[in-house]
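The complex is shown incomplete by one protein chain, all other protein chains being positioned as in the whole.
Read from first to last, the chains carry the letters A and B; within each, the first residue is number 1.
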Amino acid sequence: MPRFSFLEWPVVRQLRDGDILGRGTAVTSQHTRDKKPRTVEADHVAHSVCPYCAVGCGQLVYSKDGKVTQIEGDPDSPISRGRLCPKGAASEQLVNSPRRVTTVRYRRPHGTEWEDLDLETALDMIADRFLEARRRHWEETDEKGRTLRRTMGIASLGGATIDNEENYLAKKLFTAAGAVQMENQARI
Amino acid sequence: MANADCIIIQGSNMAEAHPVGFQWVMEAKARGARIIHVDPRFTRTSANAHKHIPTRAGTDVVLLGALINHVLSNDLYFEDYIKAFTNASSIVSSDFQDTEDLEGLFSGFDPETGSYDTDSWQYSASQEGERVGDASTFTGRDGSHYTSGHAGASEAFGAGGPPLEHGLPERDETLQDPHTVFQILKRHYSRYTPEMVTETCGISRADFDYLADSLVSNSGRERTTCFAYAVGWTQHVGGAQFIRTAAILQLLMGNVGRPGSGIMALRGHATIQGSTDIPTLFNLLPGYLPMVSVGEHDDFAAYTDSIGRSEQKGYWANSRAYAVNLLKAWWGDAATAENDFAFDYLPRLNGPAGTYQTLMRMLDDGVDGYFLLGQNPAVGSANGRMQRLGMSHLKWMVVRDFSMIESATWWKEGPEIDSGELRTEDIGTEIFFLPAANHTEKAGSFTQTQRLVQWREKAVEPPGDAQSELEFLFDLGNRIREKLKDSTDPRDRPLLDLTWDYPVDESGEVDPEAVIAEINGRFESGPDAGKPLTSYTQMTDDGSTSGGCWIYTGVYADGINQAARKKPRTEQDEFAHEWAWAWPANRRILYNRASADADGKPWSERKKLMWWDDEQKCWSGPDVPDFPADKDPHDPGDTDAGGPAALAGNDAFIMQADGRGWLYAPTGLVDGPLPTHYEPVESAIPNPLYPQQSNPTRVSFQDRHNLNAPGTSGTHQDVYPYVFSTYRVTEHHTAGGMSRWLPYLSELQPELFCEISPELAEEVGIEPYGWATVISPRAAIEAIALVTERMTPLTVAGQTVHQIGLPYHWAQGTHAVVDGDSVNDLIGMNLDANTQIQNSKVTACTIRPGRRPRGKARQELVEQLQREAGLTLSTGDTRVTAPDFPEGTHPEDIDLSTGETIEESFDLPAHHRQGPQSPGLSEDGKHEQGGEED
């Protein structure tokens, strides 16, 4: 610990700084004097957009060591002018939530508990089931012999909370597979 | 919105659902604008409005129709504007009969199918004996017609609706001919009087006058009024027509295409706009092209013609180009002129395949697998019980989300497990929960409610197994294609020929910019091969260009991600064209041609936006012209050419086939060319305007779990004497997946509550902040009662109507910070025929003090009330109540007991087609099991 000089004694500082009653400069600790906002200490700031409603407020995402440390409004945005509603302001808690699930969870048919499953296996199982469901409910023609060329065995719901690019690939893939039952929050 | 002189917020609670957007309303208010909030409840929006007008949910057409009547009867409309820009002068076929003639129906209704043949709604042509037909007059190759009048066939057409053959209807510019749109409009709304508003909506004369005066005094050359709406309009049977009524009113007042005008659609999710533009929806392809429907689009020519005929005016005439570009983007070299660009690779629809139709199919074991991509239908979709029961019929589900949402845990916990209706061990549904990357862990774009495409930068890597949907889908596609690679089955060609070759970085992640570049489009051949397109006007229909979504063309112009531009607002004007990119072509105010008069001069200096620069021979102004930039205002248009060239110099509404704003819609809506008031299905109020009680085209599902309250039919209307409406509160988000898991949000609104008036509380005996149980014909839930004067009883048609408010964010589960009952369990599935969207805003119920029963007793209480009300499968299904049915058809000719709905055409299996004698509802009220498999 560095030698605490006589000149730094609070009483002395009271007299030196003119802080007679010892309510200001005389009582500040080094910790206080070193204070800096973590926005300045971030090693990366990403320009992003709020994931909640459709106003599209700009968000600045501060991160350090690969973890998000702060999310607040982007003052440059002509839409939001740096402001966020309570949900947007809580985005950091959304992305860092301890309740978030980060591994694959699997429930087998008639199972009573969740189980672990590695991602690679899960993805392969899903691909198999996709093709099987597609096959089982394939409809080549309708009752009048007109081409349908589709499957009703697969359905999908969701899209308003994922990216445009993701919706594009989803629609592209599913349509090519003949899976027409795609829907999202817009229908609700 | 900040430039509006008056803002009418109706069907929206903007301050609570779009708080940061609401700053612009406050900005307008600070500049002196008048803010009016029309809503059944006094909300945080009302607290900041100048006036709150309480109204009965579902009666918006009466209020807006009365405003239309008011401005028409008193000559308060903006005459120069409607003459220049609307179809007021167009003449409609003399076969057309209005609701005034047919007791609430339009001509062409077919009670068998529950749909309209829209032939008689069409314009008259300028040649004697001809008609400007709609697609129903077009003959397909094998003689099949477009069944544009067929209810539910809205999915057969894209956003432009069925086309007009050409854009030249007969006109009477004096607006006197009784067959002009103008006169038809007048007549249609002639009984929508202020007295009718008081009678139907419960709005006082003083409040109506206030609203009317506010609108009128803030419209015209010098002033503009803006409407804002959200799901308070869309979530109704007839919701599309509610919006149409506002559109008609705004057109009459000259409030479209001008600063501070228009109708602001306030959508609710990060990229819900994007997810309809680039749609994960059953009925659309990117850019609002329709999915192919069997019998409607028998070949590629029929398909493109159904979207837009090359002879019609405006930009839909180029439908072939847009479709070719999409097909080229998807199937690349396999899409050639010889094979109609792989048109046959597209699967066909034969009726609606919306989420509720799919649910019915699930209950019949017709669906094996279900992907949930960030949506929570167990809580967020109507009729939550059926949603969860439906999931128990699936073979497998893939749930992609951040946390254990209720749609992933329903097999283990939830109302059906509590009651024993479902047993965990009996449920065979295999479930994969795949953790999803959040918005900071992936780059990509959202499209905001005002069509603004904004790019997000990636901040950090996703943890553990979490991956983006982009990565997941790309990988799924790769696996599927790998597994099928040796297939010789022609049905697999679309998958194998798909362009599926996106660049990945070192960590295996797909480059999202490559995807948006594909969406934008590029030159496929010629000297510019490989270069991105700059505008959809560059799209050709010969395969030399490609583009995944024509309305987005330009977002990647010059190889620059325009959506990622972030020039600070302080360095731009208020349009901020260099912040992100709006479709189409970065235009910020649509139809801005209408901000100038027929001669191209601004209507006033104060409301100046775009104008014709006669020296430069182009349209000028701070926004991108939403019009051919060099088209003279006096250009008569080259009608032989079709397309944009056919537009006249004052055809501001460039997407319509006649270039006009439609006061009357000859095509595009399946339940009428003019909005008409119908009572919601469960309403106990007889329709004050017509004998036809409810919307005759509505989509309904007969099911033991989807019974309707008696409404005005039958007796025992006292079992469900009240109505409730659902809504959001600021502190939470939709079905709770992104808010109930957060302590900071959960503590702000921890528990499910209902809002009731002090009068209702007294009538029923509910204590302030005490428990209350709300029971509908489908379910029972409990909530803390907020007794507040913000809810007011209304006097409607001599009755007192009590409306109850219920926010819908909570669900039963053990994984979130807070839980509660799911309000959407109460709501039944009754859909609008245009959109397949359910009614969430007017549901019959009763309310009583105290908590609800637990376990089996919960649903037994529901069934007890069903019995008391004498509910059967066909309750509320009477389609036509107009006694003198047109064309000599009498109600007794229609077999109402089977309640045949248009679902017949969709060929669903027998599950839901049970009549009253079905085993579904037995004497002692025992419910049937959902029929779990395996």
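Note that contacts are C-beta pairs under 8 Å (C-beta built on N, C-alpha and C of every residue); 3 or more make two chains touch, one makes a residue touch a chain.
Definition applied: contacts and distances are computed from a predicted model.
Participant: Name the omitted chain as UniProt records it, choosing among "Diguanylate cyclase", "Carbohydrate ABC transporter permease", "Manganese/zinc/iron transport system ATP-binding protein" or "Ferredoxin".
Facilitator: "Ferredoxin"
Participant: Can you work out which residue in B:Ala47, B:Ala337, B:Ile560 or B:Ala629 touches the chain that's missing from view?
Facilitator: Touching the chain that is not displayed is residue B:Ala47.
Participant: State which residues belonging to chain A touch the missing partner chain.
Facilitator: These residues touch the chain not displayed: 10, 13-14, 17-29, 31-32, 35-37, 39-40, 70-73, 75, 82-90, 92-93, 98-99.
Participant: Even though one chain is hidden, which residues of chain B still touch it in the full complex?
Facilitator: Missing-chain contacts on chain B: residues 15-16, 19-20, 22-23, 26, 42, 44-48, 50-52, 210, 729-731, 743-751, 753, 768-769, 784, 786, 788-790, 814, 817-818.
Everything below uses one rule, namely that only the chains that are shown with their structure count from here on.
Participant: Go ahead and note the Å separation of the Cα centroids belonging to chain A and chain B.
Facilitator: 27
Participant: Taking the touch rule as given, give the residues of chain A at its contact with chain B in the complex, in rising order.
Facilitator: Checking each residue of chain A against chain B gives 44, 46-58, 61, 63, 66-68, 71, 74-81, 83-88, 90-91, 93-95, 97, 99-110, 112, 114, 117-119, 122-133, 136-138, 140, 142-144, 146-173, 175-188.
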